[in-house]
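Removed from the display is one protein chain of the complex; every other protein chain stays in position.
This part shows chain A:
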Amino acid sequence: MTSPVTPTTSRRGFLKAGLATGGALAAGGAAAQEPDPLITEVQHWAQGFGEGVDATPYGLPIDYESDVVRRNVEWLTADVISSINFTPIHALDGTITPQGCAFERHHSGAIDLPKEDYRLMINGLVDTPLVFTYWDLERFPRENHVYFCECAANTGMEWAGAQLNGAQFTHGMIHNMEYTGVPLRTLLNEAGIRTEGKWIFVEGADASSNGRSIPLDKALDDCLVAFKANGEALRKEHGYPVRLVVPGWEGNLWVKWLRRIEVTDGPVESREETSKYTDTLANGISRKWTWVMDAKSVVTSPSPQSPITHGPGPLVITGLAWSGRGAIQRVDVSIDGGKTWQVARLAQPGQPMALTRFYLDIEWDGSEMLLQSRAMDSSGYVQPTKNELRDVRGLNSIYHNNGIQTWWVKANGEAENVEVS
């Protein structure tokens, strides 16, 4: 049945843990005591029919995966219309975020804007102010790029200390998609930028408008006016039919339901770049225009929502790393709270301003761990600890918390969000 194996300490440990929990008996080379009825008895799926090809014109995940969903945290905001929910990053792998569970952040809800009713205006300091229909946009030459969109407030609840118990809640205001769209510079070129033009102001069709100012350099560099994500049209809640993609920069700038781009001679200093998305330092002075999202990482498993259930033995430690300053070059992982570090394995070479998956395969001896990950990007920036950030910024900057996360993995395999010295 199974090949003879030489029991090792870790295998014995694994077997013991398996017996203790009553699970995982057939794995890992441990000899089965009884034949497994899932093998020896004919199962119904091996006998009858499954569903026909007409059952599901557009499918959802199988019911067993029903916990892999967006979640919100009620007490974070006054209501659910101007609010946030969280991507279940603890349960995902690879780098592409399924659109159906990719986080949402609205300021006046997810609006329903048909392509027929969509208009994009370019005005201001241009030779010819223009109006485009959705169908006009599809006639411009297109590009495809994978980028992360991280809310400026991701991990913001953790400035004062460990609060929310799960990677979904501490790090899930993020998604990573392959976008198809027209370079913003192509559209600006169509209108013709005048020499006095130094900034653009972008706003959405929704009631909040979410207007933001962006320097012209960035607008002409890599911004994308996107209408597809992960191969299909944008989801309603992600800006259908057209959103702005601003690689590496805080999610608030990724204006959804994009309706107007104005070339201006200066910043508008709108509500979303004065009252919000400004970062107050300990001395009461606030940073504005903190656009770039710095290098960051998090172990997604094990983590509080993804405990170790299989006992000691081989363990896959995995997580995500990303940087708005460039490509991830390396991720280090510590299992002892930052005393020693090992270089993790990148699933793919890091791509600029996109999520990167890392793995560290270890032999877990069943003892407690303080798990951390530390990202390094192509600019040489090394992800700091939370305390190093607090030393510079204090506790009240709300946004841009890219400090190193610690999970306390206990002997029973459960994990908890903690802070360490």
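Note that in this section contacts are C-beta pairs under 8 Å (C-beta built on N, C-alpha and C of every residue); 3 or more make two chains touch, one makes a residue touch a chain; residues count from 1.
One rule holds in what follows: contacts and distances are computed from a predicted model.
One subunit of the complex is not drawn; among "Tyrosinase", "Cbb3-type cytochrome c oxidase subunit III", "Na(+)/H(+) antiporter subunit C" or "Polysulfide reductase NrfD", its UniProt record names it "Cbb3-type cytochrome c oxidase subunit III". Contact with the chain not shown here comes from a single listed residue; of A:Tyr147, A:Tyr179, A:Trp291 or A:Phe358, that residue is A:Trp291. Only one of A:Ala30, A:Ile96, A:Leu113 or A:Ile193 touches the absent chain when the whole complex is considered: A:Ile193. For chain A, the residues touching the absent chain in the complete assembly are 67, 71-75, 77-78, 81-82, 107-108, 121-124, 127-133, 136, 139-141, 161-166, 169, 185-186, 189-190, 192-195, 201, 203, 207-209, 211, 220, 259-260, 262, 264, 266, 268-271, 274-275, 278, 280, 282-292, 294, 304-305, 332, 336-341, 370, 374, 376, 379-384, 388, 392, 395-396, 408, 416-421.
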